[in-house]
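One chain of protein is taken out of this complex; the other chains stay put.
Order of writing sets the labels: A, B and C. Residues in every chain begin at 1.
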Amino acid sequence: MTIEFLGKPLKNPIVLASGILGNSRDILERVYMNGCALVTMKSIGPEPRDGHKNPTVIDLGHGMINAVGLPSPGYLNMENEWLALENRSFPLIASIYGGSVHEYQMVAEYVSSKQPDFIEINISCPNSEKHGMIFGVNPVSTHEVVSAVKKVVQVPLIAKLTPQAPDIGEIARACEDAGADAICAINTAGPGMVIDIESRQPVLAFKKGGLSGPMIKPIAVRCVFDIFQAVKLPIIGLGGITTGKDAIEIIMAGARLVGIGSAVRYRGLDVFQKVADEIHQWLVEHNTCLDDIRGAAHRSIG
Amino acid sequence: MTIEFLGKPLKNPIVLASGILGNSRDILERVYMNGCALVTMKSIGPEPRDGHKNPTVIDLGHGMINAVGLPSPGYLNMENEWLALENRSFPLIASIYGGSVHEYQMVAEYVSSKQPDFIEINISCPNSEKHGMIFGVNPVSTHEVVSAVKKVVQVPLIAKLTPQAPDIGEIARACEDAGADAICAINTAGPGMVIDIESRQPVLAFKKGGLSGPMIKPIAVRCVFDIFQAVKLPIIGLGGITTGKDAIEIIMAGARLVGIGSAVRYRGLDVFQKVADEIHQWLVEHNTCLDDIRGAAHRSIG
Amino acid sequence: MENITDQRHIMLRVEEKRRESPAFATLFFDYCLAFKPGQFIMVWIPGMDEKPYTISYHSKTRFAITIEAKGLFSRKAVSLDKGALVGIRGPFGNGFDIYPDSSAAVIAGGCGMAPLATLVEKLGKNTVFIHGARSKDYILYPDRFDIQRQFCTDDGSFGYKGFVTDLLKQQIESGRQFDHVYACGPEIMMAAVFDLCEEHHIPCQVSLERYMRCGFGVCGACVCGSQIVCKDGPVFNSTALRDMVDFNKKALLKSGKEVDLSLYFSWRCQ
Partner (left out) sequence: MENITDQRHIMLRVEEKRRESPAFATLFFDYCLAFKPGQFIMVWIPGMDEKPYTISYHSKTRFAITIEAKGLFSRKAVSLDKGALVGIRGPFGNGFDIYPDSSAAVIAGGCGMAPLATLVEKLGKNTVFIHGARSKDYILYPDRFDIQRQFCTDDGSFGYKGFVTDLLKQQIESGRQFDHVYACGPEIMMAAVFDLCEEHHIPCQVSLERYMRCGFGVCGACVCGSQIVCKDGPVFNSTALRDMVDFNKKALLKSGKEVDLSLYFSWRCQ
């Protein structure tokens, strides 16, 4: 089940989503050893940032809501981490965010010099007052930030999109035009809010939070379907993928790789290997391969 | 638990959502007899329209996906229905949609002459190629259609919004400025897509569909919270409301009335009475009343 | 975890196909489905459409649907072969009320035999079983049951020439006592059976057909007056029928427009 992604051979199509574990070289390596082919670091920002107060992450059973609030040591305060990652044995995506085009560029340029295999720009995070999502819902600002970042990075660039865009295909086209090499979709959906009726307070300290896990899968599948129709770029599809069958579904919508985040909660850290095995088994049982099923839902029958 | 809504006294705060049953006077009356205080007709359009082929509605367990596709006899082909409704014993919302400002106006003016208690304009339906939602994601076109309709109707006007708007508070303000008397939120979320991996086809004939039921409740609560902050208009809050506690939650976000749709599937036709009773019981147990808890989540503590 | 079959489709392959006659085919699936006679499933042919069908054969390992080729969808269904992929969800609806040790009459008209077949298999040997059809070609499962069956056709090509109600009336007038009458067939036939039963004070259950979308009582496509056919029905008893002003009179088209039943039954689904 090896697969190529932007020229890089991967052992399987499974990717660790940004913001899940991703806080240290050792844990990234452990995720890789647990069957994940490509791991993403937690999004890196321009300044040291604590993120929001707790509660920040709550499981709702059929998914979760979070407003972690983009905590980051700040891109200039991660030397130990970069050193540790230098001789890594696994392919790596560095995810970045900023509060302005200039900040995105600054972070991207520096991070690119640390030679991750790919840079992902998070223009889709709903959990901050000023970072990220505003870019991802408007094609003009999306184009601006993606092309600015593209100019300063030496590694392939992935744009991570929000399902909240009224027309995500249009946003994907703006990314393609601006020189992005791939699309990652989706970031968390909503945002949502959960109110505790006894205390009469929103449960999350930030009040609103992004939704992830099984309940957003139909939204993720639709977004990947729309993006596949809009652009030629390879897509990392994610959002609620928990089983091999979920992965097959989003691949049929058009994904080349499949991201996994919240499912770590539902199936444990070896979810990566489990899903990879389940995909493999399904392909064998159906006598087919990834290339054959990718985007298959676009070919209508009957 | 009687409550006033735009000058009309209601026996409780429970509303039947549009597109749920709502196809005949007799079934609307039965819903009313089952504890619902205010019932909404299925959205009425400018032309006879069959809607989409099946599958159109699928239960996903924690919610459902639908692309019914706005079937309607067309506003000019409902004389029997209007006649039957003339001597109704229950308060009624007539929901309408159109493909252009002119169509909305045409339908609204005619329907208004049939004297429903309220008219709801559906500017938020994701299940048609050209109807509705396009208006609801853009404040300028929202203002245009709402003010046009407001000019021609003799009964209070409710605007029904989509959670897909990047800033739903802004859309609500556009409605308020344009003369809307109330806001109804939310219509179905997403849209989403479910692909059957055996046949490799989207399950819905229309491919994409709106999400409803428990899984969208956090989105609905967040939208009502945002709208309550943005405008002074009374809000009908709905989206996944299934229990009395769900109703309390969305009331604390700011809803005056509470709509119920998909929950008919999960708790039966008497869900209206059950939820009304559960709200009542909760209020008694907590020694409080609707006026006290409405918008309570906006008052921060600690 | 128990099998949830009334949410997303369970995808099944046709295991066996029986051509019952030029107009009918039965498709068998090897799957254990919880089910009660009179309930129905939604049958999805990917790329095509999805429609409700009753279950006409049922065992622990197998079930089947029997389809009469009428319009686009049913003609496609009848043409499916072994191995074809079909999605099903359900069963939905209430099903027939069955009373052990009671004396029953079962009245089938045409394809209305399908939901009654599994019912008959649960009723006692002394059940009176009447089966009518347009002509011989429309008689379903001629050799299927242990129970004796009285046949009639409109053209006399098989059995008695005339209506099922004629035969039922003969039975009643001959002094035969019925505790329950079950009927399925064209709505006009079921209305005639119901009238006869009312006249003789026999409780009656009939199975209605309306255009359906969700199958579980949410979308309103199938409402008949204040009744939700997919959820409250499709089987309705005499008490319900007495209040059902639209029975044998009105139905909603796909658009939601209410029309006379004759118009409804001449309409073709696109």
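Quick notes
The criterion applied here is as follows: a contact is a pair of C-beta atoms (placed from the backbone, for glycine too) under 8 Å apart; a residue touches a chain by one contact, two chains touch by 3 or more.
These figures come from a predicted structure and were not determined experimentally.
The chain we do not see here touches A, B in the full complex. Looking at A:56, A:112 or A:162, the residue that reaches the missing chain in the full complex is A:56.
Across A:19, A:116, A:192 or A:210, the single residue that touches the chain missing here is A:19. The missing chain, though absent from the display, is touched by one residue of A:121, A:134, A:194 or A:238; that residue is A:194.
Of A:1, A:101 or A:205, it is A:205 that touches the chain left out of the display. Residues 300-302 are the ones on chain B that touch the missing chain.
The omitted chain makes contact with chain A at the following residues, 19-24, 26-27, 29-30, 42, 48-51, 53-61, 64, 66, 68, 71-74, 77-78, 80-81, 194, 196, 198-199, 201, 203, 205, 261-262, 264-265, 269.
The rule is short, and it goes like this: only the chains that are shown with their structure count from here on.
When every chain is reduced to the mean of its C-alpha atoms, the one closest to the centre of the whole protein set is B.
Chain centres here are C-alpha means, and the one lying farthest from chain C is A.
Here the CA centre of chain A is 33 Å from the CA centre of chain B.
Taking each chain's centre as the mean of its C-alpha atoms, chain A lies 50 Å from chain C. The multi-chain contact residues of chain C, meaning those touching 2 or more other chains, are 46-47. In chain A, the residues touching two or more other chains are 300-302.
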